[in-house]
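The complex appears here without one of its protein chains, the remainder shown in place.
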Amino acid sequence: MADLRIKIGTLEFRNPVMTASGTFGYGSEFDDFFDVSALGGIIVKGTTLESREGNPYPRMAETPAGMLNSVGLQNKGIDYFEKNIYPRIRQYDTHIIVNVNGNTVEDYTELSRRLNALDAIPAIELNISCPNVKKGGMIFGTNPAAAREVIAAVRQAYSRTLIVKLSPNVTDITEFARISEGEGADSVSLINTLVGMAIDVRAMKPRLAAITGGLSGPAIRPVALRMVWQAAKAVSIPVIGMGGIMNADDALEFIMAGATAVQVGTASFIEPLAALDVVKGIDSSLDSRGFASVSDVTGIINR
Amino acid sequence: MADLRIKIGTLEFRNPVMTASGTFGYGSEFDDFFDVSALGGIIVKGTTLESREGNPYPRMAETPAGMLNSVGLQNKGIDYFEKNIYPRIRQYDTHIIVNVNGNTVEDYTELSRRLNALDAIPAIELNISCPNVKKGGMIFGTNPAAAREVIAAVRQAYSRTLIVKLSPNVTDITEFARISEGEGADSVSLINTLVGMAIDVRAMKPRLAAITGGLSGPAIRPVALRMVWQAAKAVSIPVIGMGGIMNADDALEFIMAGATAVQVGTASFIEPLAALDVVKGIDSSLDSRGFASVSDVTGIINR
Amino acid sequence: MKKRIEDLTVTQNRRLGEGFFVINASSSQGLPDILPGQFVQVLVTDSPATFLRRPLSVHDVDMSTGTISLLVQIAGAGTERLSRLNPGEKINIIYPLGNSFTLPLKGERVLLVGGGCGMAPLLYLGRKIREAGIEPAFALGFRNRSRILDHDELTKLGEVFLATEDGSEGYRGFVTDLPQFRDKDWDRVYCCGPEPMMKAVAAACLRRGIFCEVSLENLMACGIGVCLCCIVPTTSGNLCSCTDGPVFNIRDLKWQISG
Partner (left out) sequence: MKKRIEDLTVTQNRRLGEGFFVINASSSQGLPDILPGQFVQVLVTDSPATFLRRPLSVHDVDMSTGTISLLVQIAGAGTERLSRLNPGEKINIIYPLGNSFTLPLKGERVLLVGGGCGMAPLLYLGRKIREAGIEPAFALGFRNRSRILDHDELTKLGEVFLATEDGSEGYRGFVTDLPQFRDKDWDRVYCCGPEPMMKAVAAACLRRGIFCEVSLENLMACGIGVCLCCIVPTTSGNLCSCTDGPVFNIRDLKWQISG
């Protein structure tokens, strides 16, 4: 058993493997398959102040080694979360982190304030990178001034661990990583999905009702890994890497590139045990090569 | 037989299918397999003023549904091209287009001027998007002011059809498409490769000697298609689409999104007949659905 | 009902009709309870064009041998790959998934309507209805005679009425044109098939006030209610067809149909 513990800000995690927002529900959907408390953390569904219905169907298209989604933050809003979901999931013996979304800076701060009051939520992930909404979302994540403003405001409103989730749809990812660090974020997580599109040639129309969607899965892993590597070199706060991680070796690529932790996303759709397998696989991989702790290989390619 | 002819600037092409620079050599490498004159055009290897050795080995890594390359513009320079390659390839009965690269604006203009003198080269593709060189390349393609300067200078130096090849590693592809149009380009082609990376977990080092490389193949098709769709809506000059096209249906996705023509790249490594098959497949697909010409479906999803 | 991820062993893979096949696969640990209308998420290996699992309805269940049957139509690379599975090979599935059809009450007149791979869930549903002491009737629609699928198993459970669009066998027309559908006072109609068929059946049932459930085949990524890709607009908002469905009462759907 290698020492898998890691820290994000002041928060300690059992291991560096979390599940990515929007791909693991609220965790309880996986209760039948395994004890989700074995994970480092669970980032729950993208949450907004108000209840949202999301984008019209179809919202999904399979692509080579990946998929597009245009869910658009369907969720029941913070009131419902507090009343019906929070009491249930707070029982998990792992960190439950809420992915925070909004149209305006005020939405983000108000929601963060509400979450600050929930003592079993030790961290939030500020999503300034959702490509599937008209307002808010990626607009904050692709514009440096807007990013700065919303991160600063949320930092004011939220006292616990603040993770900022970055968009890969930018020319220079390090700029946004640095802004996050500068405004007091405890960590950055990346990447969210790349904006993509697919056309049904027979029907001669886009496969998604929203036309464009977010590309996830192994297809994007090389891009994700490159950005995580760049971000990890650019900032000294911990970087949480994700994008196409399907197994422990994929996760180790991110860790060796400099990620302190990783998130497993789309993989859970295909293999519900994927995140657990990543935990186990990292452990045995470190063991078999004689590393005592995961930090021994973090960023090893940069040393 | 549907009418497959298309026009880029004043140049007419037999059909909308070309081969992407760096993936089809100088065309003659495919002589054993088929008559390359059946193609709309051939974009030859990235060429520079001086001879270049490119990046160190390893330069290639396979990734899910794609590959990374870090070739770095290895080529023998324009003198060698003029003397040894041009006489041979000018015989082809299709458009031979040279992909133009440089470190500085002067490199680009000087090379363009040299190519302006070669009467069997009816067009150049200005590559401001190579991710695999330290100087020049993508730096021009990700900075609006630099892009404007180099395109304007080359437009001055080159009187025939000018295609500008755009980098996908930007926040807003339409900005660069508009700059190209504004500076007098006859067309934009996109996308070049996405910057990516892969790590050999066993060896604990990057798979590419250059660490990062350019991602190509079907993995990037959704991103490429989205950018082509955006660019085609943003400018009125013809857009040449590429990125992961493996067959006629893939090509039709780009055409239906608004591309006037397409380029086949990585596919030729796996199936040397790929570009020819795309020509045939587009033809039979249009025929079987009763379209008289390819322009009947160009941008059809936007109508 | 606890969901499982399990490697079943293919025991048979049999052609049913042009482009259709039935896979039987058995569990070494015995099957969990499975309700009619539920589905499985199949992992398709060795198929580069198939990234996600593929949802397939439970066609039949044999608890005694621990065998589940899937009736599959070749629609693309994934189902094509499944059609080549040989007995002895493993097939990894997540199951049982989704809700189920509402079983009828004693004495009710029940019609099961399907076409093409929409026949898939009807066999097991018919079997369960029969076990509940009711004899179901079946109305099956096909393009033409050559498209008709082997339905011997259904015939064992109840009467089968056939309609073909060109009249090459059975009644000429759509299932909704069948006199046996039109003229009889059904208490419950269950339907699975191409969307136009389901909408026509739903419209007729709405008009005549017949209880009607349909099984939807929305595109799915996860099949377990976490991706929110498979949504169906209903009177209570967007619901997931993989957890709140795939079976829906037509009264809850926001289909643009005139009753």
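Each chain carries a letter (A, B and C) given by its place in the written order, and its residues are counted from 1.
The working rule: a residue touches a chain if its C-beta (ideal position, glycine included) is under 8 Å from a C-beta of that chain, and two chains touch if they have at least 3 such contacts.
Fair warning: this is a prediction, and the values are worked out from it, not measured in the lab.
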- Task: For the chain that is not shown, enumerate the shown chains it touches in the whole assembly.
- Result: B, C
- Note on the structure: Out of B:67, B:124, B:150 or B:166, only one touches the absent chain, namely B:67
- In the complete complex, which positions of subunit C touch the hidden chain? 45-48, 50, 81
- Could you list which residues of subunit B touch the chain missing from the display? 22-25, 29-30, 32-33, 53-54, 56-67, 69, 71, 74, 217, 266, 268-273
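Note that only the chains that are shown with their structure count from here on.
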- Mind listing the chains that sit against subunit B and also against subunit C? A
- Where's the contact count highest, between which chains? A-B
- Message: Let me spell it out: compute each chain's centre from its C-alpha atoms, then which one is farthest from subunit C's centre?
- Response: B
- Chain centroid nearest the full-protein CA centroid: A
- Message: With centres defined as the mean C-alpha position, give me the subunit B-subunit C separation in Å.
- Response: 47
- Item | Euclidean distance of C-alpha centroids - subunit A vs subunit C, Å | 36
- Note on the structure: Separation of the C-alpha centres, subunit A versus subunit B, in whole Å, is 34
- Per-residue overlap in subunit C, given as positions that touch at least 2 other chains: 48
- Message: Touching at least two other chains at once: which residues of subunit B meet that condition?
- Response: 65
